[in-house]
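Shown here: the complex without one of its protein chains, the others still in place.
In this document, chain identifiers A, B, C and D correspond to the written order of the chains, with residue numbering beginning at 1 in each.
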Amino acid sequence: MTLLEVTGLSKTFRKGKIRAVDGISLTVQAGDTLGLVGESGCGKSTTGRMLMRLLEPSAGRIIFDGKDITRLGARQLRPLRRDIQMIFQDPFSSLNPRHTVGEIIGTPLKILRPEANVRKTVQEILERVGLAPEHAGRYPHQFSGGQAQRIGIARALVVRPRLIVADEPVSALDVSIQAQIINLMSDLRRDLGLSYIFIAHDLAVVRHVCQRIAVMYLGRVVEIGDREQIYATPAHPYTSALLSAVPIPHPVAERARKRMVLQGDPPSPANPPAGCAFSPRCPKAASRCHAERPALTEVAGRLVACHFPETA
Amino acid sequence: MSLLEVSGLRVTFPGDVCAVDGLSFTLERGKTLGIVGESGSGKSVTSLAIMGLHRDATVSGSIRVDGIQVVGAPQDQVRRLRGRRMAMIFQDPLSSLHPAYTVGEQIAEAYRLHFGASRKAARVRAADMLAQVGIPEPRRRLADYPHQFSGGMRQRVMIAMALACEPELLIADEPTTALDVTVQAQILELIARLQQEIGLAVLMITHDLGVVARIADEVLIMYAGAAAEQGPAIPVFTRAQHPYTRGLLNCLPRLDGDAQSPLIPIQGSPPSLLNPPAGCRFHPRCTERTSELPCATERPAWRIASRGHHAACHLLEANR
Amino acid sequence: MAAYLARRLVGLALVLLVVCAVTFAIFYLLPSDPALQACGKSCTTERIDMLHEQMGLDKPVWQQFADYIGGIAGGRTIGTGELAVRCDFPCLGFSYQTNRPVWDLLLDRLPTTVSIAAGAAILWLLAGLSTGIVSALRKGSFLDRSLMAATLTAASLPVFFTGLMALYLVVQVAEWLPFPSYVALADDPAGWAQNLILPWTVLALLYAALYARLSRSSMIETLAEPYVRTARAKGLPERTVVVKHGLRSALTPIVTVFGMDVGTLLGGAIITESVFGLPGIGQLTMDAINKSDQPVVMGVALLSAFFITFFNVLVDLFYAVIDPKVRYA
Amino acid sequence: MIKIPLIAAGAALAVGLAACGTDPAPESKGHGGKGGTLTVLATADFAHLDPAQNWTMRDVLFGGRTLYRTLTAYAAAPGAEGTKVLPDIAAELGKPTDGNKTWTYKLRPGIKFEDGSAVTSKDIKYGIERIFSAELQEGAGYLRDMLVGGDKYQGPYKDANGLASIETPDASTIVFKLVKPTADLDYVLALPTSAPVPKAKDTGVQYDNAVFSSGPYKIEKYDRGKELILVRNPHWDAATDPIRKALPDRIEMKQGLSAATIEQRLIADQGPDQTAVAWSGLSAASMPRVLSDPKVKARYIAEPSICTRMLAFNTSKAPFDNLKARQAVAFGLSRESYRTAHGGEAVADFASSYMPPSMTAGVKNNAFQAPPDGDVAKAKQLLAEAGKPDGFEITLTTTSSDTGKAEAEAVQSSLARIGVKVKIHTVDPSVYYSTIGTPASQDELVFDGWCADWPNGASFIPQKFDGRNIQPKGNQNRSQLNDAAINARVDEILAMTDPIAAQKAWGELDTKVVALMPVIPLVWDKMPLLFGSKVTGAFGHPIWQGEIDYAAVSVA
Partner (left out) sequence: MTTLVTGTAVEAVPTTSWRRLTARIWADRGARVGLAIVVLFVLLAILAPVISAMTGNGPNDFHEDKINKALGGPPLGAFGGISSEHWLGVEPVNGRDLLARILYGARVSLLISLLATAVSVVIGTLLGLVAGFFGGWLDAAISRVMDLVLSFPSLIFMIALVSVLPSGDRMLLLILVIGFFGWPYIGRIVRGQTISIRHREFVEAARAGGQGNVRILLREVLPNLLAPILVYTALSIPANIGTEAALSFLGIGVEPPTPSWGQMLQKAMSWYQVDPMFFVIPGTCLFLTVLAFTLLGDAMRDALDPKGSH
């Protein structure tokens, strides 16, 4: 069943001068986890916020569960908020320091699920994310980073959403904590039948969480497909470069890898290159790439936006 | 004589926070030592101690750079080492560069100071350095200000600045953490290339085991202000002796592992340095500790696992 | 840069226009009729009407206002008939009290106020900055704590209290200095300084204390910046680190506040002038307000607002010079 | 008259008092000869020097003694002698004919302007015509009402034909045609409005800045608000001037000094300040330092002035429509507290009638006799008689100046003793007179004051107590007393042609008005002045405010 369908979604800032997200299309099936990967400024967080309707899309359509939610007003959004929730990057910044954990988790519950027994539900959900019920009376600063992120997860889960947009949920955490949260999220998905849109810059993390991966570059999706395909046989040169740039924590294997180091920096959305946005950095770029923007087409079982995709 | 010899280093901040407690290691000329640790493990504190840049903290023990003692030496003596014989680059190149001076000025400054070079010579040197770190149109860009560079380019400027006086030791404190992965790869490559060209010794401080695996000859794993394991990169990664090192390697999501199987996390959180656990500082989170061993009471000493490969763990003693 | 400057100057003009309008509005509400005052004892209705016409008060407010603005821009003729008076650019009208052009009155008083403000500003900058920097560098030391206690005390002393105290102790009891009276710098430089030393000191004491506190915290903040650490890492001598890398950035908030303070002071150091009886803009203001001399009050308000906004623009330009981000924006 | 002087408190709340006019007035010892520079230390600029506009007491004296001569002028002498009006430009006092409706003056020969041209009757006529123009309305306006056709005439700028009721049959004769008979024209012409102004030198409102001298000095430099420098007018001939001695060669007035500075400098008496005089009266706060040091006290004069300070009841409404209530308050009030707040005994004497002795030929009229601290018992009894044994609540208008507030507090505090609650209403000095001059909104009690324009009841009683002069705006009869008997008597006295008889009659009328108690006489002002040790011949002139007479002062 298609839970979420996005077509031609765009977001421009400064009166259209900056195209942060430029016409992307995605679908998420019920129970699916979609990884949205890319470097900073590629538009992945903006996309996540548009799906949450925290940002107004400039163009395109978002259909959730068969209903067009692109232009819902504040009041109509309420029922939607119950279905789609969000987990944020910085566990401390996302928890209001002036509220207790109980208030933080209880507030959306009171608003979105007024029928629930707040106290009991909050305690249950705290236990579910691995915290103690008595933690409800404490303030965020009394928790470690990993615990705080668990509170953030509890807040998202308490209204029983069907889809969770997780924006870099582990990148602010210490290495030894990341795995705890990744495992927790995996467990919850399995137990509660959730769908995720998992936004991350770290390909290694995404690989552990998501079944489908979308790689973004400068506001567009350049490759989207199943995990195995993307990681084993990346078709877009940018996907390959990304993969090769992530070091493997094994000296022998790492030093033996054939590496593809990209030149230059990711371009600015205020001043995008002509043709394929990746062309100035692309080792395979031909003259066509500088002139013509490639469309997202199916290559070897996944969609790729490249004139010369790798077809291994 | 090693280029850098650190022994029994202890750094204490006001309020009795002991950020580094009895750390010893050496770094040979032309080699790379990777110091790995999570936030609060004391790795950055160590690097600042080597540079003699702590102002509020009490530093004790011994740090010798090419035989010259840094700890307790007169400020002026340490200052002459800084920039000239050892240089440092930082995590956030934007805030580490002065926003109001051109990069040319900032690169030339140290060169003029340490070599007594003329303004003009220093300018030429600065342009050379920019070219060397791969910044296009170096002459023109000398007059630019830091905010006019991209993140990766800024870090290159930092490196140019650090290397302008041909130091023997480069301390890189999380030089790629603030950068995108593709840019990180460029910077790591640049550092590796420059190291080869000048015979530089690099002290790479990072939380990323992958980065260390890529460029380090030696690895030092730090946990809560103390060394957990140290040795040449290959044995440390492939035959990790300390439960913390093993835990780190196991909990890391990686591109080459099994995507289906769950990660094995280290339980709990890193301890507070204000009130660190007694005995082995890792013992509250250690899954391998046993009640027979004095994990909770006694600080483990260095034990040799193999040639040059040490770990500070009671288990090692027991297994012997 | 030029466009930026132009935009700022237009903004300045707009602010002055609003200040003008508000002052006008305030005095339009004034219960007293300036014509009634000018009319004298044996005043009849016809005479009042005549005076109204002569003073332009019979016109609707908006037209009076427009005339006024027009006068500033290009001068105007006030009054009608044979006795009409030409008021040249920048025409701020004539004082009801003395019939002199307001602009002349302002120019007359300005040297006094500028003397007070400039002397005090130099004093407080020197004292405040050096205290603040020394304190920041010796943060937490006994010296720092004593200096900060002293500045806290000085910052809590109102000028009229310290002023009276100084007059009483220095002039009355000790007789070290004569009672201040303004002497023009050109006439007698030594006398000028001798007469102003007390007002300078009293005014500077308060500001120096505030600036010491400000520069201390600003300096401490800058010295904690990563780029200062970078400068140290380069092996630069501490003096270079503090002055070239630290102070330069630490000055920014100080310059902001300095611009505001000097601008405000040039509009009349009202309290200081009234304590020491110095005939500056502030005294002129008080006199004019007490005598409902509307054109003079308008003139003073405009002049003060001009100084405040002008110095704001100066500060912004200064930023453009020292901060490349602004310069290249 | 009264510009700023009385209640309105400019920077220089001046004012002197009225001691018994028969006492020999204090005077600085010795006489310097001709020469030297006299310095005058002033807080502010003149309101006006232009004779058409000059109507502020001290300014009137200064202008008339230095820069211009008038048809008549007061003798340069202290005490009662100084209240005598003498011919100045005129060779002798006016000759009234036609039942005092036509007055003829012959001019003294040899009087010249600063450029050497002769002063003619036309110049005097022109000077008087100027006061009819709309632009120059601030000066004494008596002639506007007295001269025939004055109600129509628009001044020389609009009507070049001039005013027909001033005739100049020849260059040395001037004739005034009046609407009503008057005995006081010699006094009226002693006001600056009769100073000659040559038409060629008239610059309208700007004449203020460049008065063309007919007096012993001329303007060398006038930087308004900063300084005025007067030097000798070479064309002035002492032989033609029986009044002005004009001893200093140069008079420098420094303006814009603070009162504190002036007082400090004069007390210190150093260097050039030894030849300086104060323009403004001493502030109360300086009194202790002056009076407690004999050396300083020797350089201090406090000359009675022609000014009376009063507290006016609003007789048009309750409770002060009741005579007993007025008398109760008059006796309940501590004039002692009031005077202390006003500056103490050094600056004011208790007033025992409305007109000060200088207006009644030096004889003090003891019409009002209440103890300085009041008579609480008598006041309470009067209150009971008024049917208000428990007192009442009223509002008092005062200026928002320091002294104004202190005075009001003194009234408030002393009336509280008899159960009269006073609410203080402060008004900005600039709008004080327009506020209390509007009967419709007048409070029950207002501070009032009067300085006569000439030493004769005609310049006091009609303005203050004639009920027919009550105006809806700009009212001077602040008590709003409208008593038919008083009004009728005013007309009778004004019609008298014998000045001596008239003066006596005014004095008697003063006593009658006191019996009605529309206004409490508070104090007669004295002007406390300090001068340097090398200033000689300084005395306070009894007309105007007791300011130092610049016709006689000299420096040693």
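A few points about this structure:
Here, a residue touches a chain if its C-beta (ideal position, glycine included) is under 8 Å from a C-beta of that chain, and two chains touch if they have at least 3 such contacts.
Quick caveat: nothing in here was measured; it's all calculated off a predicted structure.
In the whole complex the chain that is left out makes contact with A, C, D. Of the candidate positions A:93, A:117, A:263 or A:297, contact with the hidden chain is made by A:93. From the options C:26, C:107 or C:184, the residue with contact to the chain not on display is C:26. From the set A:11, A:135, A:155 or A:189, the residue in touch with the chain omitted from the display is A:155, counting the whole complex. When the omitted chain is restored, the residue from D:99, D:288, D:371 or D:472 that touches it is D:288.
Across D:181, D:198 or D:344, the residue that sits in touch with the chain not pictured is D:344. Those residues of subunit D that touch the chain absent from the view are 260, 283-289, 291-292, 336-337, 340-341, 343-346, 400-402, 405-406, 408-410, 412-414, 424-428.
Listed by residue number, the positions of subunit C touching the unshown chain are 15, 18-19, 22-23, 26-27, 29-31, 139, 148, 152-153, 155-158, 160-161, 164-165, 167-168, 172, 207, 210-211, 214, 216-218, 220-221, 224, 253, 256-257, 260-261, 264, 267-268, 270-271, 274-275, 285-286, 289-290, 297, 300-301, 304-305, 308-309, 312.
Residues of subunit A in touch with the missing chain: 49, 52, 54, 74, 77-78, 81-82, 84-86, 88-90, 92-99, 107-108, 111-112, 139-141, 152, 155-156, 159.
One rule holds for everything that comes next: only the chains that are shown with their structure count from here on.
Distance between subunit A and subunit B, defined via averaged C-alpha coordinates, is recorded as 31 Å. The touch graph of these protein chains is an open line.
Those residues of subunit C whose C-beta lies close enough to touch subunit D in the complex are 31-33, 36-43, 47, 50-51, 54, 79, 81-83, 85, 97-100, 105, 108, 171, 178-182, 276-279, 287, 290-292. The residues of subunit B lying in touch with subunit C in their complex are 51, 53, 75, 79-84, 87-88, 90, 92, 95-100, 102, 109-110, 113-114, 145, 147-148, 158, 161-162.
Of all residues in subunit C, only 225-227, 229-238, 245, 248-249, 322-325, 328 touch subunit B in the complex they form.
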